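For this view, one protein chain was removed and the others were kept in their places.
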Amino acid sequence: MKLTPLGDRVVLKQLEAEETTASGIVLPGKEKEKPQQAEVIAVGPGGVVDGKEVKMEVKVGQKVIYSKYAGTEVKLDEETFIIVKQNDILATVE
Amino acid sequence: MKLTPLGDRVVLKQLEAEETTASGIVLPGKEKEKPQQAEVIAVGPGGVVDGKEVKMEVKVGQKVIYSKYAGTEVKLDEETFIIVKQNDILATVE
Amino acid sequence: MKLTPLGDRVVLKQLEAEETTASGIVLPGKEKEKPQQAEVIAVGPGGVVDGKEVKMEVKVGQKVIYSKYAGTEVKLDEETFIIVKQNDILATVE
Amino acid sequence: MKLTPLGDRVVLKQLEAEETTASGIVLPGKEKEKPQQAEVIAVGPGGVVDGKEVKMEVKVGQKVIYSKYAGTEVKLDEETFIIVKQNDILATVE
Amino acid sequence: MKLTPLGDRVVLKQLEAEETTASGIVLPGKEKEKPQQAEVIAVGPGGVVDGKEVKMEVKVGQKVIYSKYAGTEVKLDEETFIIVKQNDILATVE
Amino acid sequence: MKLTPLGDRVVLKQLEAEETTASGIVLPGKEKEKPQQAEVIAVGPGGVVDGKEVKMEVKVGQKVIYSKYAGTEVKLDEETFIIVKQNDILATVE
Partner (left out) sequence: MKLTPLGDRVVLKQLEAEETTASGIVLPGKEKEKPQQAEVIAVGPGGVVDGKEVKMEVKVGQKVIYSKYAGTEVKLDEETFIIVKQNDILATVE
């Protein structure tokens, strides 16, 4: 099964394992907004969203930091995905 | 009886049976926003909604993940439908 | 006496009797937003409302599902009407 | 003394007596928004209000149903008036 | 000392004495919004305020009814003034 | 050290001493919004801020009344400054 996001939405898969590596990434919880590292799985087509032209900037396979606050978790074939708006992605990580 | 949505609204029918299949889709509840899988039953004409041009992207028969938060349940001839704005549909599922 | 709605407003008359018919329409209550079936009694002229051009899509006599949340009840000559904005009408029913 | 409303504001005088006539208008209270019948006493010039062109549609002497929620009561020469924005007037009554 | 308001702001001086005259103006308190009669002391230049062109309509010396809710009290040389946006002035009184 | 404000921001220095002079300015506290007299220390360049063209109207050295509500206090080299948006400055004082 395959998720195809609409508009300016992006499907992410959280990279949880790396949170425990010694020199890796640790993302401390804040009450209102928990930043998260994730991989981009699918990218919506962009276009006019809520009356504004949105150009998609992220690409499938990129690692990103996102703001979990507005995301929606979806389980599909026993994998968990997160669907966010591109605007909830703060930065890419290389 | 037949529901014809206005503007950018979409009539959905929830796919509840699949929630219990072994390798199927499980949609964990979040307090503020419960994502849901559903089938598209009817699609509004789009056009200018709240001063913004909206083009309808979903089609009758598609399976979609939607954010239940803003939806409205309607029972008609003993079937339950959900009416959402297209913007509350996060992704299509294939 | 006659109610003439202004702008994008619509005067509705609730169809309450049908809630109790066996195969009829049942509208389950949700705390924040109670959908309702009603008949369109009068339709405002539309035009520029809050700086946005609104075209009226509903017609007198149509049966509609509306979101009761923003509506205002008015009793006139012992009949009760509901005045809503067209945007609070979700779908027509045939 | 005379009240001259600014912008898209309208001066109303509530028609309270009619609430007690047998076949007259009864306006049931709702907690958030109490609709009211009133007579139009004075109408502002309209024009650009909050960056949007507003055309005044109501006329002095008309009876209107308004949403009391945003109105402001003013007592002048022992009479009580209500100043509302035209957008808070829901319908005219004939 | 002299107050010169910026943008669409207006400096007012409250007319408190008249609240006690027999046939004068009485402004009953409402919890959220206390209307007030005042004299216009100084008027800002208007122009583009928050991205919108504002034309000043009130003149120094006019008596006005304003919504106190958004106003700011300032004491200068032992006199108290109120600074409001023109949009918080509901009507002029003659 | 020197603070250079960005966009439509203005650096102010509060004039606290004058609050105790006999015929000076007294600014009574209001719970939500405490007006304050201050001197303009530095003025941002203006330009397009949040999609809107802002022209800076205040000048270094002017005395102004501002609404403290949205301001941010900064201590630099043992002096305290306040950074506000120009829109939070209500009037100049001469």
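By written order: A, B, C, D, E and F. Residues from 1 in each chain.
In this text, contacts are C-beta pairs under 8 Å (C-beta built on N, C-alpha and C of every residue); 3 or more make two chains touch, one makes a residue touch a chain.
Source: prediction; values computed, not measured.
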{"item": "Displayed chains contacting the withheld chain", "value": "A, F"}
{"item": "Options A:3, A:41 or A:89, residue touching the unrepresented chain", "value": "A:89"}
{"item": "Interface residues of subunit F (partner: the chain not displayed)", "value": "1-7, 9, 11, 42, 47-51, 72-78, 83"}
{"item": "Positions on subunit A where the hidden chain makes contact", "value": "23-28, 30, 33, 35, 51-53, 55, 57-58, 65, 67, 86-87, 89-94"}
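Following the convention adopted for this analysis, only the chains that are shown with their structure count from here on.
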{"item": "When subunit C is superposed on subunit F by its C-alpha atoms, the rotation angle in degrees, nearest 5", "value": "155"}
{"item": "Inter-chain centre distance, subunit B versus subunit D - centres from mean C-alpha coordinates, in Å", "value": "40"}
{"item": "Multi-partner residues of subunit C (at least 2 other chains)", "value": "51"}
